[in-house]
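All protein chains but one are shown in place.
So, chain A:
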């Protein structure tokens, strides 16, 4: 059996104010990507981007996005991503940029990477905690990450709680 091959880009949406991240939705990110590709690569890019491009997953709390591109032309489409300067979310134009963290051939490898990355973020968060209670909570989340290795649902929940603490 031969399967249709794709590349999954694991990107992080960076905004200046983290509370804007909650406005994210997959359609707006997809539209921003398509727009940037059309601007940099013209009709050819837009045509390539219309075939099997989609936003596979989006976490509004951590700002993580999975983008699927056809394997044949993912480099060309990826080269348009740095030119995204803003995403229009619910009528608001929010300046942001996409930072690509990982390129994978399957969603599974991206997920593995994401768990590792999120654990790392929790570790970075630990010294910033203000009181002991927060510290305990982050420590528990880190422990949960290593216990639930591969259990994505649980990690997401923990990632959220950690994120809220930082605010």
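Assume contacts are C-beta pairs under 8 Å (C-beta built on N, C-alpha and C of every residue); 3 or more make two chains touch, one makes a residue touch a chain; residues count from 1.
Note that in this section contacts and distances are computed from a predicted model.
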"Ribonuclease P protein subunit p30", "Methyltransferase domain protein", "Proteasome 26S subunit" or "Ubiquinone biosynthesis monooxygenase COQ6, mitochondrial" - which is the UniProt name of the missing chain: "Ribonuclease P protein subunit p30"
Residue, one of A:50, A:92 or A:120, that touches the chain absent here: A:120
Listed residues A:38, A:100 or A:129, member touching the removed chain: A:100
Where the unshown chain meets chain A, residue by residue: 14, 16, 39-40, 75, 78-79, 81-83, 85, 95-101, 103, 120, 124
